[in-house]
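Only one protein chain is missing; all other protein chains are in place.
The chains carry the letters A, B, C and D, assigned in the order they are written, with residues numbered from 1 in each.
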Amino acid sequence: MNADFFLVNRPLWAVLISLLAAGLILFNDRRPNLREGITVLAAVGKFAIIFSMLPQVLAGQVIETAPLTLAPGITLHLQADTFGLLFALLSSFLWILTSIYNFGYMRALKYGHETGYYASFAVCLSATIGIAFAANLLTFFLFYEILTIATYPLVIHSRTEEAIYGGRKYLAYTLTAGQFLLVAVIWSQVLAPGAEFQPGGFLAGKGSVLALQILFFLFVLGLGVKAAIMPLHDWLPTAMVAPTPVSALLHAVAVVKAGAFGFLRLSGYVFGPQLVREIGAGQVLAVVAGITIIVASLRALGEDNLKRRLAYSTIGQLSYVVLGAALATPMALLGGMFHIVAHAFMKITLFFCAGAIYVTTHKQNISEMKGIGRQMPATLAAFTLGAIAIVGTPFMVGFISKWNLGLGALQANEGIYIAVLIVSALLTTGYFFPIVFNAYFGSNKAGTPIREASPALLYPLLITGVIALVLGVFPNFGWDFYQLALAAVKSIFTAGMGMAAGG
Amino acid sequence: MTAHLPALIPVAPLVIALLTPILARLSVTLVRITALTALLISLASSAGALQHALVEGTWHYHFGGWAPPWGIEYVIDPLAGIIAVLVSFFCLLVLVYAAPYLAGKPAQEKGYFYTLYLLLAAGLLGMVVTGDVFNLYVFLEISSLAAYALIASGGSRATVAAYRYLLIGTAAASLYLLGIGYLYALTGSLNMADLAVLLPPLAATNAVALAVALITIGLGIKMALFPLHGWLPDAYSSAPAPVAGILAAVMAKVSAYAIYRILYFVFKTAAPVQVALDIAGWMAAAGILYGSIMAIAQRDLWRMLAYSSVAQMAYIILGLALGNIMGLYGALLQILSHAFTKGCLFLVAGSISHQTGIRDIPRLARLSRRMPWTLAAFVVAAMSMVGLPPTVGFFSKWYLMLGAVEAGAWVFVAVLVASSLLTAVYFFRVLEYAYLKEDQGQVEGQTREVKAAGGWELAPAMLVPVLILGLGILTLGIFSDQIISGYIHFALPWRMP
Amino acid sequence: MKKVTFFFLMLMAVLFIFVSLDLAPTDDVNSPAATHVSPRYIEEAHEETGAANMVTAVLADYRGYDTLGETTVIFTAGIACLLILDVRQKQKW
Amino acid sequence: MLALTAGYINFWLIAILLLVGFYGIIATENLLKKLMALNVISVAIILFYLNLGQKAGGTVPILPPGVEAGVTEAYANPLPHTLMLTAIVVGVATTGVGLAMLRKIYKRYGSLEEPVVLKEMRK
Partner (left out) sequence: MQKRFGSSILDTAIRLLVPFYLLYAVYVLVHGHYSPGGGFQAGVVLAASIILVNMVQGEEITWGIKKQTAVILASLGTFIYAGIGFIALFFGGDFLNYGVLPLGDIEPEVRALGTLGIETGVTLGVMGTFIVIFNLLTGREE
C-alpha cells in the first residue's frame, strides 16, 4: 500500500470518490447540511485528484489502473489519457460550481426528498468520470449504462405527471440505445478481443467493409441518442422538466456530452479517422450532423420556454462535436474536442441564468421576461456573454472550436460545412438576440422590483460566464484544455501514420 | 462422514422429512429447527463436495457399494456441485422465508408443509447429483409430487392449476421415461457415464434421435420451454409465495440442468442432439418474445413474473443451443442469475401480498414509502432482469450475446435486444406504480398491517432472505469473473474427464 | 381440433413403428439389454446378495437407492393427499 | 416379413396403446378421464420396458431351490422388472394425489368437466 499504488490508481479513485459520497449522503438522510458538505467535499476532492494528473498527462504519459478481469479477455480498465482527462477535468470542475448552485436552487424551491437527488447526482458524476477514463469499450459501456439509470431519478425529481412522462421517454430512448450499443460493443469485442481504445483506432482490417459499416451504424444508434442527433433527440427537450441544475450539468455537460465524447472516441480511438472515411460512414454521419445543426436551430427559434429553447440549442451545438468526429480530419477532431469544453462553459452559464430567473421570478417563458435585464443585471450580463460566445463571435470561446471545425471541413474537402456553420451562427443569433434585446429594452409592465438571485445561484453563473470569456482569449487558461485536445489529436494521427508507415 | 458427502446432499433432507410427521406431533418449532439443520447439512455437503470436485476431480459415490453400471452412483463434478450448492442454498433461504408465511396455520398443516418442502428439496438435490438416468426419474417424481401438493395448498384455484400441472408434468415424466427406455433398449445400461461410452457408435440411428426428442420434450415441459409452458403461469401465480419462490428459482433450473447434463454429457455431440438443440434454440427465441409480450399484458404482478420466467428460462436454452464456450458460460451464469433474480422477485411479490394483500400492479401505488427495503431489492432484481450493469443479469446476457455474435446468430442477438427492452417495459411499469404514482386512497387501510410486524416493514425472517438475494444479485455481478473462471469454467462439457 | 390431434397422433404412431425397427426384436437373446448389465444380476445375484429372486436382489440391493426413492414417492403421495384434503381451508394462503 | 412382424408386433401395439393414452389426455374434457388416460400411458411404458426384458426361452428371474447361480440365457432380464416396480408405484402415487385434488376440485366447483371448472374459476 505505497504511494505508487495510490498514484497509479488515481483514475479509479476519481471514480470512486463520488460513489462513496453517494453512499454517505444516503446515510445522512436527516442532516441536510452534512449532506451538502459531503457533496462539496467530494466535488473538490474529485477535481483535485483529476487535476493532479494533468502535468503527467501533458507530458505524454497515460495513467493506467490495474485492469480488473471480468473474464478471460474482458476487463474493467481505466486510464487517463489526454482526451479522457480533458472531459474529466471539465465535468469535475463544473460539478463544484453546480453543487454550490444546487444548494441555492433546491433550497429556494423546496422540493423535499433531496437525499436521493444528491446521491444520484454523485453517482452520475462517477459514471461520467468513468466514461471519460474508460480504457476499453466494455468499461465505457458499463459506465454509460450506469449514467443512464442514475439520471432517471433526477429527471423525475418533481414527481409531476409531466416529469414522469419525461422520465419514461428518457428511459425508453436511452435504454433502447443502450441495447444497440451493447450489440456494437460485443461485436467489436468479437472482432478485436479486449476492445481497448487505441489512438488511431483498432478496428482497421478486422472485418469486411459491410460489417464495419453495420457496426458503425449500431454505434451511431447507441451513442446518437445521448448525443441527441436528429432524429434521436426527442427525449432531450422533454427531459427539461428536471430541476435546472440537472439540466445545466447533465444535459449540457455530463449526459449529452457522454454521447458526444463517445462519438469522438469512436472515430478517433475505435475506428480511427482513416477507417471512418474509408468505409464512407463519416460522410453520412456528417450529413446527419449538418442537418441536425440546422434543423435544431430552426426549432429553437420556435420555442417560447427558455429551457426548451436552450435544449434545442444544445442539440444543435452537440452536433458540432459529432460533425468533428464525422469529418475526422485533424482540425475537425481538434475542433470537436475543444467544442466539448467550449459548449460546456457557454451552455452551463445559460442554464444557470435560466434557473436563477426561474427561482427569483418563477418565469419560464421568454415572452414573460421583458425588461428583466434591468432587475437582474448581473445575471443577464452573464447570459449575454454566454449567448455571444455560443454564436461564435471572435475572441469568445465558441469561436475557437468553430474556426477549427471550419478548417477541418476544408481539410476534408467538404467546404459545404462551412456554410452550415455560418447559417447556424446566424440562426443562433436569431434565437438568442430577441431574449437579450427584450431583457434589456422590453417594457416590464408589472414593474415589481425584483432583486438578483441569491449568492449561491449568482456566483457560479458569473464564474462560468467569465471563464467562457477568458478561454476565448487564452484557450489554455487554467486547465490547458486546448493543449490536451491538441495532444489527443496528435496522438491519434501519429499512431495512424505509424501504422500506415509500418503497413 | 466426509467420505459420504455426496449421499448426504439429498439424504439429509429426505431422512428429516420422514421424521417430520412424527416430530410435528411434539412441536412445530422442533420441526423447523430440524428442517433448517437438514438443509444446512445439505448446503455444507454440497459446498464440501464441490470443493472436492474442483480440487481432486470428479467424485463418484457408489450406493450400496456396487460399482456402476450395476449399482447406482452419484457423480459430483463441478457442474453438479455448483447446481447442488445453488439448490440447497435456495431451499434453505426460502425455508427461512416460509416461517412468517405459515404463522397462524394449524400445527398439523405446518407439519405437512415442512415435510413436503423437505421432500421437494431432496428430490431436486437428488436430480442434480445423480449419475443414473433412471434414478433421475425417481427423484424427478419425488420433487414433482411434492410440488403439485404444495401448489395445491394455495386454495381452490391453485388446486385446479396444480391438477393441470400434474397431468402435464406426469405426461412429461412419462416421455422422459420412454426416452430412457429407448436408451436402455439400445445399450442395456442406465448409467450416464456408461451410456456416454456406449452411445457414440449408435449416434446415427433413428432410435437415438427419438430418445433425444423424447427426453428433451419431457424435460422441456418440466422447465416450461415455449410452447410447452402452458402449465406455468397458473401454477406459479396461484401457489403460496414460498412455493412460487422455490419453483421459480430452482425447480425449473434443475430441469434445465438435466437437459444440459443429458444432451451435452450423455449424448455429447451426436447429430440428433445438434438438431434438437437447433430446434430448441428457435423455440427458445420464440419463447423469449412470447413470454416478454405476455408479461406486458398482465395486470397481476405474479402472472407477470410467471410469464417473465417463461422468457428468462428460454435464455438458458438459447445459450445451450449456441453451443460455443461463451454461449454455455451465458447459459450457466443465467441459471445462477435467474435463480437469484426471479427468486428475489417472487419473494418480494409474496411479501407484498402477505403484508398488504396486493397483487394487482396498479394497486402498488406508492408502496415504496411503506416497504422501502423490499422495494429496493425489487429494483435491483428488475435491473438484473433487464440486464443492466453491474447486476449479474447483465453479465449473463453479455456472454449470451457474445456467444450469439461469435456464432453469427444475428436473429438471436436481435431477440436478446428486443427481450431486454420488453423486460424493461414491464418492470418499469411496476416500478413507476410503486415509486411514483399517487395513492388513490383504496389501499390506505393496509398500513395498519405493516405496523403489526413490530416496527419492521416485514417480518425479519421474510425481509432478510429478500435482502440477501438482492445483495447476492449485485455480488454475483461484481464477482462474475471469479465465478466464471473459478467454477463455471470447469462445468463445460469438454473439460470433463 | 380432435381431428388434428388424431392425425398428429397417427403420424406419431408411424414414427414409433418405424423407429422400433432400430431396436432388437422381442425375445432376442442377444439384445443389448440382455447382454450388457443384466448378466451379472442373473449369474451372481444369489452369490452376492443371498436372494434367489433376482428381482428382489436388484430391487433391494443393487439398485436399493432407487427403491428408497420409490418408497419416498409413496410417502410423498401420502403426505401430499394429507396437505390437500386434511386441512381446513378457511384461510387462503 | 412374418418374422419381422413377430419380433416387433409388441412394440407396435405398445406404441398404439401409448398414443391412445395421449389421445385421451388431449381429447377428453373430463378431468378424471384424463387421469385414467395418464394411467394408460403409464401401462404402455411399463409394457415397453417389460418387453425389453423378454428372452426366447427365458423363465422368471427366480432361481429354483437348489440352484446356486443362473445362466444368462435361461432367465428373463430382471432389471426392467425392477424398474417397472418403481414405475408402477410412481403411477399409483400420482393417481392418488390426482384423485385427492379431484375430490377437492369437485367439492369446490361441483363438476369435473374441464370447461365447467374453468368457467367457474374465472367467475
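What we mean here is this: contacts are C-beta pairs under 8 Å (C-beta built on N, C-alpha and C of every residue); 3 or more make two chains touch, one makes a residue touch a chain.
None of these values were measured; they are calculated from a predicted model.
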Chains on display which the left-out chain touches in the complete complex: B, C, D
Residues from subunit D at the interface with the omitted partner, ascending: 60, 62, 65, 85, 89, 96, 99-100, 103, 107
Hidden partner interface residues of subunit C, rising order: 46-53, 55-57, 59-61, 64-65, 67-68, 71-72, 74-75, 77-79, 81-82, 85-86, 88
Absent chain, residues of subunit B that touch it: 1, 4, 7, 11, 14-15, 18-22, 61-65
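One rule holds for everything that comes next: only the chains that are shown with their structure count from here on.
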Farthest chain relative to subunit B (centres taken as mean CA coordinates): A
Subunit A and subunit B: spacing of chain centres that average the CA atoms, whole Å: 44
Residues of subunit D whose C-beta touches two or more other chains: 18, 22, 52, 79-80, 83, 86, 90, 93-94, 97, 101, 104
Per-residue multi-chain contacts in subunit B, two or more chains: 134, 138, 141, 145, 148-149, 152, 156, 159, 184-185, 190
In the complex, subunit D residues that touch subunit C: 4, 6-8, 10-12, 15-16, 18-19, 22-23, 26-27, 51-58, 61-65, 67-75, 77-83, 85-86, 89-90, 92-94, 96-97, 100-101, 103-104
Subunit B contact footprint on subunit C (complex, rising order): 15-16, 18-19, 22-24, 31-38, 40-41, 61-66, 69-70, 72-73, 75-77, 79-84, 86-89, 91-93
Subunit C to subunit D touching residues, read off their complex: 2, 5-6, 9, 12-13, 16-17, 20-21, 23, 25-29, 31, 33-35, 37-39, 41-47, 52-55, 57-59, 63, 66-67, 69-70, 73-74, 76-78, 80-81, 84-85
